[in-house]
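Only one protein chain is missing from this complex, and each of the others stays in its spot.
Moving on to subunit A:
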Amino acid sequence: MDESTKRLLQRLIRRIPTQMLRTTLDKWGRLTGGQLHSMDFTQSKWALTEKLLAICEENKFAVKHITELEMIYIIDNPNQGMWYAFQLMDPEDDAHSVELTQFKEQFKSHLRELIRHVSVKMKKHTDEAVWIRIAWGDTFSRPNHMKPTYVVHSLQTPYVFVTSLTSKQKPLLSQALVLSTRYQAIKDANLSGRKLTAIRDLLMRQYHQVFPTRYPTPLAENNPAVSNQHIEREQAESAANRLQAACEAFGGGMLPQLQSAVYKLETKFRDHSNKTMTEREEPFRCVVKFASTNLLESLRHCASSGIASTPVTPLLSSIPLKGKNYFVITDNGPGPSSQMRQPQK
């Protein structure tokens, strides 16, 4: 094993928490029973790294084995780093019948055509998603395995999720994806987050949806349990209405964990008490950012507790509706100053 491979392994082991190390090595399956037994998982991480290095030397592992281990770890723990969503546009006629082997071959060959030194590893996960690990090199240097890009794509959906991609690599990846999936273009879906599972669930609506009903059943079970017959809530009905409107806008139950929503405003300044600013012709550019550990949960609570008025404004309800968390808002067009601002993208 050469130096760079050793460094890669050391970095990887440092990254994997000790509790998960054993299960990850089991899944990897490249160590013999005896070797796995000989590893004492109560030792310090440093000692474990040294032991594992020795075992890998013994087995004469190469870079591709280490990257395999890395991929197994990332697939099981996808909720780290920043993930960005992309959407494929304008499918060709045969886009829906692209199947796995064809996609794999096409992707690898297109990417290798575009850039000579690149290392691609593809793996199909149990839930039908294809995971791709790309280590980029250039005309003169070998692929850099320290900064791989991970791409997740479910065939039959137009969505692609990417992490750790530089702006130089983006056009290459886009080209390879578009050609191998038989679509015509790819665009930024304006959705990003730390948890892959969350942004995927949001885009594919895999969380509990609440639909408007004409005759809603009393949401007695959703209200804070009024335990005692001596306690009575006076405004229970309006509270239930607010909760219903909030759940219709954002969803019921557990919501996908988004961390932020950014609104870039390019609207004219409107405040009648401030004439100097209002008279300016150019739009007043400002950026509004909402941040939270679970943004959708916070927004739903704002609506159900009355802090945000119901029906929920389209600016906020667009987040789950359109599956985006980056919006550019421009004025509706010339005309009398109206208070409604439409999200444009």
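Basically, a residue touches a chain if its C-beta (ideal position, glycine included) is under 8 Å from a C-beta of that chain, and two chains touch if they have at least 3 such contacts; residues count from 1.
The rule is short, and it goes like this: contacts and distances are computed from a predicted model.
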item	value
From "DNA-directed RNA polymerases II, IV and V subunit 11", "BHLH domain-containing protein", "Centromere protein M" or "NADH-ubiquinone oxidoreductase chain 1", the hidden chain's UniProt protein name	"Centromere protein M"
Hidden partner chain, touching residue among A:235, A:274 or A:309	A:235
Contact set of subunit A toward the excluded chain (per top definition)	224, 227-228, 230-235, 237-239, 305-307
